[in-house]
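Can you read through this structure? Questions will come right after.
Incomplete set of chains, arranged as in the complex.
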Amino acid sequence: MANRKLRFFQNAYFTKQELDKVSAFVRDSGTTLILPYDQFIEHDCRHLEAESDSGNPDYIMQLGIEGKYNAVAIHYGLAKRFWKKYKNKIPLILKVNGKTSIPSQARALSTHTSFVEDAAEIGAAGVGYTLYYGSPREDEDIPQLARVRKECEKYGLPLIVWAYPRGEAIDAKGGRDSSYALESAARMATEMGATIIKSNVPKAAPKGFLENSAVPEYYKKVEAELSGLNPVQAKRERIKRVVKAAQGIPVLFSGGSEISDEDLLNNAKYCMEGGCFGFIFGRNMWKRPKDRALEITKQLLALLDEQRA
Amino acid sequence: MANRKLRFFQNAYFTKQELDKVSAFVRDSGTTLILPYDQFIEHDCRHLEAESDSGNPDYIMQLGIEGKYNAVAIHYGLAKRFWKKYKNKIPLILKVNGKTSIPSQARALSTHTSFVEDAAEIGAAGVGYTLYYGSPREDEDIPQLARVRKECEKYGLPLIVWAYPRGEAIDAKGGRDSSYALESAARMATEMGATIIKSNVPKAAPKGFLENSAVPEYYKKVEAELSGLNPVQAKRERIKRVVKAAQGIPVLFSGGSEISDEDLLNNAKYCMEGGCFGFIFGRNMWKRPKDRALEITKQLLALLDEQRA
């Protein structure tokens, strides 16, 4: 039913146009699993070190199709040169901004690798945008996102915001993986009009970090609240808090660096329990050998399709 | 009567178009009470620490409606995803610029989170813009505001300028809460063509501050004039001076950080006596438990509706 399928889109207002597009990459169970493959811009070629044909866009498309992913999230070059060959088999989220990890990240800003108009022309089901929450160049990032949002509305395209804390001030005040920073970033994406938010799973503050004088009182308080819980409880709570910060805008969690099958599935379970809309798992999938990737994908989909709503 | 209703708009020229829109968020008594909720961009998520459901936009809309606020002032994401559900019940002021408090504020500039065209399309009754008076980046802020003003005229939308002193030079010369800086900022908003000005309530100079060599003679003189008064008299005088600086452009005062019920109502009374047009109280409302918020709101509205004109 439409109701079940779009159950994550009932706590806030969405236009009919964007929900029509969203439907293209949502499972009948209302959840989604997206295969991101923008890392060859973000991280040089380091992910070629893999037990799979990780550098090959054709491989990725096939993995996405065979694994029954709901979409791939890629930059324009790959969309044009590779996805186009598979376009009826897997929907496209066009990532419209990016940067490398080569220069200093202290004042990170991710700029256009393509445009929303490209997404519309090529037949994308959605647009991806990376917001570097808290970066000293947020004064350029925020209006850039506002224009992307406006363009998405023009073409009726859903906007997925990668809500990533980043930059020297975040490093000093919270750390990019902190609950403090990730919750605030998710909220920022809601404030900016995201259709869907992508977040990383928050982590506890590194030992001693909270003693830095730049750390805000609020962050200390958040950590104090969570410090009484055991690690699993704390992780669950951190996940729930991000979902809550987004206030009804569906949240996708990413997988981050490569982890074990068990950790991956456990994390996924906690995320589902925490109310997440789905996953956007890249490295953990396309760097595994194909058979293992397909196997774990299958388990993940089962998890996503468990009756819950 | 229109006359009583628009009595704060009689000391300067306003177009018929903007007054029509203004009427939507003015009380019959000619005053207004606006509920601002842009703090989740400006201040990370720290305001989740509250005795209310402070992070929930639905809660805010309901508080605004139940409390009979004259408008909510929010960013585009919340307007699109939440306000839209309540749009016939409470008018919208769309805040079109914002920034976080994460990076250095020394060269503060607040950039577009949405555009005046968005305000027109979504059905806003007005536009909010933050001007960082005296910031080293005023060279970007001033023309940005000029363009917003021009766009507001195009759509017939009233422009509310948050007239906020900010940046390293203000910190050295006056302090963001000084009469010196707030009066000058309010005046700047008038010079730029604001329809309505939002100001903070000025405070006395911190002890010893006036001895800094960067402090202008004029600021010292202002403080000398006020130093003979008792604290309440001084506060009243400071408020009147801001209203006077605006020269007929109606002034809203904000509540600032959370204060006690008594202080809040006293401050409000002084502001009313000082000739203010109304209030824009956020944290002091939505961080209180709902019943207490509604109670104090009621008292505030009574104050606003007292016969005065």
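In order of appearance the chains are A and B, and numbering begins at 1 in each one.
What we mean here is this: a residue touches a chain if its C-beta (ideal position, glycine included) is under 8 Å from a C-beta of that chain, and two chains touch if they have at least 3 such contacts.
Nothing here was measured: the structure is a model prediction, and the numbers come from that model.
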Exercise for review: Report the copy count for the entire assembly; 2 chains are displayed in place.
Suggested key: 5
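In the analysis below, only the chains that are shown with their structure count from here on.
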**Study point:** Distance between the centres, which are taken as Cα means, of chain B and chain A, whole angstrom
**Key:** 36
Point to revise | Touch list for chain A against partner chain B, complex | key: 12-14, 133-136, 138-140, 142-143, 146, 149-150, 167-170, 173, 180, 183-184, 187-194, 216-218, 221, 244-245, 247-249
Point to revise | In the complex with chain A, residue positions of chain B that touch it | key: 40-41, 44-46, 49, 55-58, 75-78, 80-82, 84-85, 98-100, 102-104, 109-115, 118
